[in-house]
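Could you have a look at this structure, given as structure tokens, before my questions?
Note that one protein chain of the assembly has been removed; the remaining protein chains are unaltered in position.
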Amino acid sequence: MIFERIKSEGLAHLSYFIGSGNEAVVIDPRRDCEVYTDIARREGMRIKHILETHRNEDYVIGSKELQNLTGADIYHGPGLDFKYGNTLEDGQEIVFGSLKITALHTPGHTDESMSYALIDLDAGDEVIMVFTGDALFIGDVGRTDLYGPEEASRLAGNLYDSIFKKILSLGDEVILHPAHGAGSVCGGAISEREHSTLGLERHQNPALQKTDKNDFIRYKTQEKMEFPPYFKMMEKYNLEGPPLLHDLPVPELLSPGEFSEIMKDSAVVLDTRMPHSFGGAHIKDSFSIWLEGIPSFAGWVLPYDKKILLVTEEQEQLETAVRYLVRLGYDNIAGFLNGGIGAWYIDAQPVDGFNLISVHDLKDRLEKGETMFILDVRSDEEWEEGHIQDATHIYVGHLEENLDKIPGDCRIIVYCGTGRRSNIAASILKKHGFNRIYNVLGSMTAWKSAGYEVVE
Amino acid sequence: MIFERIKSEGLAHLSYFIGSGNEAVVIDPRRDCEVYTDIARREGMRIKHILETHRNEDYVIGSKELQNLTGADIYHGPGLDFKYGNTLEDGQEIVFGSLKITALHTPGHTDESMSYALIDLDAGDEVIMVFTGDALFIGDVGRTDLYGPEEASRLAGNLYDSIFKKILSLGDEVILHPAHGAGSVCGGAISEREHSTLGLERHQNPALQKTDKNDFIRYKTQEKMEFPPYFKMMEKYNLEGPPLLHDLPVPELLSPGEFSEIMKDSAVVLDTRMPHSFGGAHIKDSFSIWLEGIPSFAGWVLPYDKKILLVTEEQEQLETAVRYLVRLGYDNIAGFLNGGIGAWYIDAQPVDGFNLISVHDLKDRLEKGETMFILDVRSDEEWEEGHIQDATHIYVGHLEENLDKIPGDCRIIVYCGTGRRSNIAASILKKHGFNRIYNVLGSMTAWKSAGYEVVE
Amino acid sequence: MIFERIKSEGLAHLSYFIGSGNEAVVIDPRRDCEVYTDIARREGMRIKHILETHRNEDYVIGSKELQNLTGADIYHGPGLDFKYGNTLEDGQEIVFGSLKITALHTPGHTDESMSYALIDLDAGDEVIMVFTGDALFIGDVGRTDLYGPEEASRLAGNLYDSIFKKILSLGDEVILHPAHGAGSVCGGAISEREHSTLGLERHQNPALQKTDKNDFIRYKTQEKMEFPPYFKMMEKYNLEGPPLLHDLPVPELLSPGEFSEIMKDSAVVLDTRMPHSFGGAHIKDSFSIWLEGIPSFAGWVLPYDKKILLVTEEQEQLETAVRYLVRLGYDNIAGFLNGGIGAWYIDAQPVDGFNLISVHDLKDRLEKGETMFILDVRSDEEWEEGHIQDATHIYVGHLEENLDKIPGDCRIIVYCGTGRRSNIAASILKKHGFNRIYNVLGSMTAWKSAGYEVVE
Partner (left out) sequence: MIFERIKSEGLAHLSYFIGSGNEAVVIDPRRDCEVYTDIARREGMRIKHILETHRNEDYVIGSKELQNLTGADIYHGPGLDFKYGNTLEDGQEIVFGSLKITALHTPGHTDESMSYALIDLDAGDEVIMVFTGDALFIGDVGRTDLYGPEEASRLAGNLYDSIFKKILSLGDEVILHPAHGAGSVCGGAISEREHSTLGLERHQNPALQKTDKNDFIRYKTQEKMEFPPYFKMMEKYNLEGPPLLHDLPVPELLSPGEFSEIMKDSAVVLDTRMPHSFGGAHIKDSFSIWLEGIPSFAGWVLPYDKKILLVTEEQEQLETAVRYLVRLGYDNIAGFLNGGIGAWYIDAQPVDGFNLISVHDLKDRLEKGETMFILDVRSDEEWEEGHIQDATHIYVGHLEENLDKIPGDCRIIVYCGTGRRSNIAASILKKHGFNRIYNVLGSMTAWKSAGYEVVE
């Protein structure tokens, strides 16, 4: 038996390659899917089946892409009108090599959510692993708010039944393989640890301590999570079948002059550098999202109907940026600034910048009583755990719709957890004409390291 | 938490890197240990502790090597007079980052054998993983015959207690991480599957079905396993601390003339090509062990007090051959034949060969009643499951001490499971002056594929 | 100025990437042309022009492929009705960055042959390099026999004029860059050395010592070179524009059973292993061409209208084999034997072999007066420089049309220079039912190393 977990950084998405004999199954493939065919080739196997745990809302599913390369069958759960693939029923079995997968219908996160129980026929008929998609994570359970507040109770109840009646009853000894790890937008409290079993979750997962169904529903319906606007696009893509990618796009290298021309054609500039570098100098009106932040934040700010132009610190980072974007369905990447920001300013193109301020400097200014508008762009949860006195809270994802709350006439100090999300926020404010912006380097983490006061 | 399992192919040896915060622990490092420092560097961690599960008899332990690079502390189990490192007591704890390891004394395979239970302090105080060394494998348990037959019962009893009283009682939900996978000389029935839990083993592991202690002891003492001669050297090395390797040796590239000169100085030639290539043409008196067979078979035939000369199919395979040899303590690699066997025969150096015979051809000859000595060099277990009629059985590892049983005056047909071990045997026979040797391509596997008869 | 020479091994084909500022030119691109776009990307340049020195008969030109990726213009010499690209006139200039190329019409090898003189405008107006295609090599000049014997004198005369009047008059100091290095089928005496100037060639190139035009023509028309049958296909492809490849084909991994099925569909098996490995065991009726011999010999034996199946020693060699085949236009690669010859015989599929004989053994047998047919498959030139007594000479490329000259009733000893071409010959003989075949390991090189007699 060959087993590989493929982790897509940033998305914190987990997909799985499971092979036996010369046949293999892939669960929840990502769109840039040569990773699976590479394993198959190395192991001398054929990918026969592609299993989806659910439609997914946070990334473009790669099933059709992988099918195009391998001819494998695609399987979904029941109840949604997918425009491709086959529908599984609860209890349906798939045998490959000396392994067997039993499909379990486990609704709750979505109505068509499936889990897959794996049995090693060579060893016995016990389930050895279960792939739970977004139903059960390590340290958390799936969101139940995707159909809106009016459906949340029903979904939470379904999820309770799916987990407590179907999944946990497989046995404490079963190894757990969810669709996401820590950092995903699909679960707020997923553990950094990547290995667990049903027994460990039964003991340790905070949500599974709500063993009473009503408690569980109450717990889930009180949960507040963000809903980035790109989810709608992902749902549409994954229901209808996304456009085929074939190869990863290789963006054109553009000179500053060419780049500037395409910008005029209402293209959007995405700059993937870190705050200290972006703050120093950047192209006017560019969005800042640091490289590893693209999977979580691009879907909040980038439109699907405009060309995207890229600026990275090093040319080597371009491929990663492109992978991250196509996983979210941003295929319209028009080009890349050859030579980076250095080439831009050497060409005397217009450069912008904003102030970077240390926590020590901020503390000084606060003590001196300087007039400043302090903006905290972290999540509701982080805000509630403590913030800087007199700060205003607007989550970075909602900033663009709340610009009327930002005063135009004074210094604006933006902070988040480490200074990266606040850099996104600063770039949004700049784009909208705010000028006296200061991003706090290290933000709340540095503020606390320095021992400065937080209020609740 | 960072968790990586490092698999050393051939040895089927498993070692583990576990990190949290900026501290890490390595369990049972191998000797070519840059793999651990590479992970540490990538993760920005320091290796603080090196834990050994037991002395090990099948490879050179890399603890001192890794300590030399990192300054980490080494820990062993109690009861053996190690010349380096520290001794742990049962129950002793090691905390690093937000993880805790509890040392468990689990004798049976050896007296000083330890297991290590890992607790994720962030998640709770339950054990999440256990590292069992050679006590408990997936699908098998450790050998108890290493101290000789007179000690086997005592060790089997100890192992019973260690597994049933200490390890299994940690809970069904605990993830199992042993020191070996399938193919190791340390366990005959280890599963090809690489993922399990204590609960799965409790249900599926054949040895663990012997829940009665006496049954278990009887089962273990009836087990027959081979004891390759190099084990003695490994035990000595691992007790006293092996010589430091620093870097992987880079063998000198030798011309055929230079190679030939060193051969005269009583060096041993190891040819790592596959049977079809070795059979076609090879250097007279060279040993054949296919590349991936080195970890299991070099220790049966290669001496520690002679220089080793290497012949490989491709120069790219040299590094793998060297890694495999140094893991067994063969550091005295004098050089490598530049250009391989082709360079040798182009230089008009003396070439040997032997006949390769298909199972179909063998079947024909048998039916015609040709006089042949048929030699089966597989293990006792394989032999007992069925063999070719009229064959004689001598395990490849014991061939050199049983040459008197081989007739000198007729065709010798050698076979094993697939033709690779029989190629080792053929090369040994050639070295000892036997000449009319035929290696059976595909051997028993092909014989059965062809539907020919096996007898028991 | 960026200058890179791209050498395609086997073909001994040289192509060139020359860039300045952000523009680049490629001369004589090969078909698997991502190598050029990789350089362009690394250097931040755009490929603007593709220059062909001539139609080429020994490989598929990659101009259309590269144009498809880059949009660059293609340029040919005058006088042939190319179905794509533009025609240059003698003296026409192309400027890119601070470089200038002047096109020189230099017929002789073919009528439309061009050379390209490069000038570095930053340094002066002197020519610094000249790209001579197949007109002038290091140590040799181009063939003039491609249009048949009746045209050879005319072409030789043209070549004389092109070299002596146009090329050499550029100046001794000009660096020479031809389209081929040693080993090409386009020139028999090309130097192993890869660096030269017009002055060095004027002094050292044997052909250029024929300074009298009539001497030169006589010298060239006496030259005997082989004309592999695939040249016709290459000429057709390169005139009309070969089919687009897009990506390098990735052959399907086939199990022995699947492989065997496709074989029945009149596919051709190409085995790329070395003689000692092929001789040991191979698939019946497979062609043997060692990996690095594919560019020179596949075109003699492989048909264009059948599927090709591949067997290699290591899976890693598959990509090289595929590159070599598509450069010759063999796009119809049906698959690859998963696990190589070992998987084949383990599956009890029918295996063939033939005898490998050392030069010492051959010498013994000759001295004992054994009846043998000795076949020398080297080139005419090699044969004339000396051979084994009583051997018969048939060039490997002409063996299939001369099978009537091979006796069916005795041992056939085949040799070449080192035993690799004779292995091709041995595989051809096997395919045609000859059975008592011996390939001489190391062949003439080993024979001479051993000090055995050669006759002329």
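Which chain is which? They are A, B and C, in the order written, and residues in each are numbered from 1.
By our rule, a residue touches a chain if its C-beta (ideal position, glycine included) is under 8 Å from a C-beta of that chain, and two chains touch if they have at least 3 such contacts.
Treat the numbers as computed from the prediction; the structure is a model and nothing was measured.
Enquirer: Out of C:Pro29, C:Gly85 or C:Gly139, which is the one that touches the chain we can't see?
Expert: C:Gly139
Enquirer: Using the touch definition up top, pick the residue from C:Leu200, C:Val250 or C:Ala450 that touches the left-out chain.
Expert: Within the whole complex, the residue contacting the unshown chain is C:Leu200.
Enquirer: For the chain not shown, which residue from C:Glu126, C:Glu240, C:Asp364 or C:Asp390 touches it across the whole complex?
Expert: The missing chain is touched by C:Glu126.
Enquirer: Out of A:Val95, A:Leu121, A:Leu248 or A:Val351, which is the one that touches the chain we can't see?
Expert: If we include the chain that is not displayed, A:Val351 is the one touching it.
Enquirer: Among B:Lys7, B:Arg41 or B:Lys284, which residue is in contact with the omitted chain in the full complex?
Expert: That would be B:Arg41, which touches the missing chain.
Enquirer: Tell me, which residues in chain C touch the chain that this view leaves out?
Expert: Its contact residues with the unshown chain are 1, 3, 120, 122-124, 126, 128-129, 139, 171-175, 191-200, 202-204.
Enquirer: Residue-wise, where is chain A in contact with the chain that is not depicted?
Expert: These residues touch the chain not displayed: 273-281, 313-314, 316, 341-342, 345-348, 350-351, 353, 356, 358-360, 418-419, 441-442, 445-447, 449-450.
Enquirer: Where does chain B touch the missing chain, residue by residue?
Expert: Interface residues of chain B facing the absent chain: 22, 41, 44, 46, 247, 250, 253, 255, 338-339.
Operating definition for what follows: only the chains that are shown with their structure count from here on.
Enquirer: Report the inter-chain centroid distance for chain A and chain B in whole angstrom, where each centroid is the mean of the CA atoms.
Expert: The mean C-alpha positions of chain A and chain B differ by 43 Å.
Enquirer: Please compute the C-alpha centroid of chain A, do the same for chain C, then give the distance between them in whole Å.
Expert: From the centre of chain A to the centre of chain C is 51 Å.
Enquirer: By the touch rule stated above, which residues of chain B touch at least two different other chains?
Expert: None at all.
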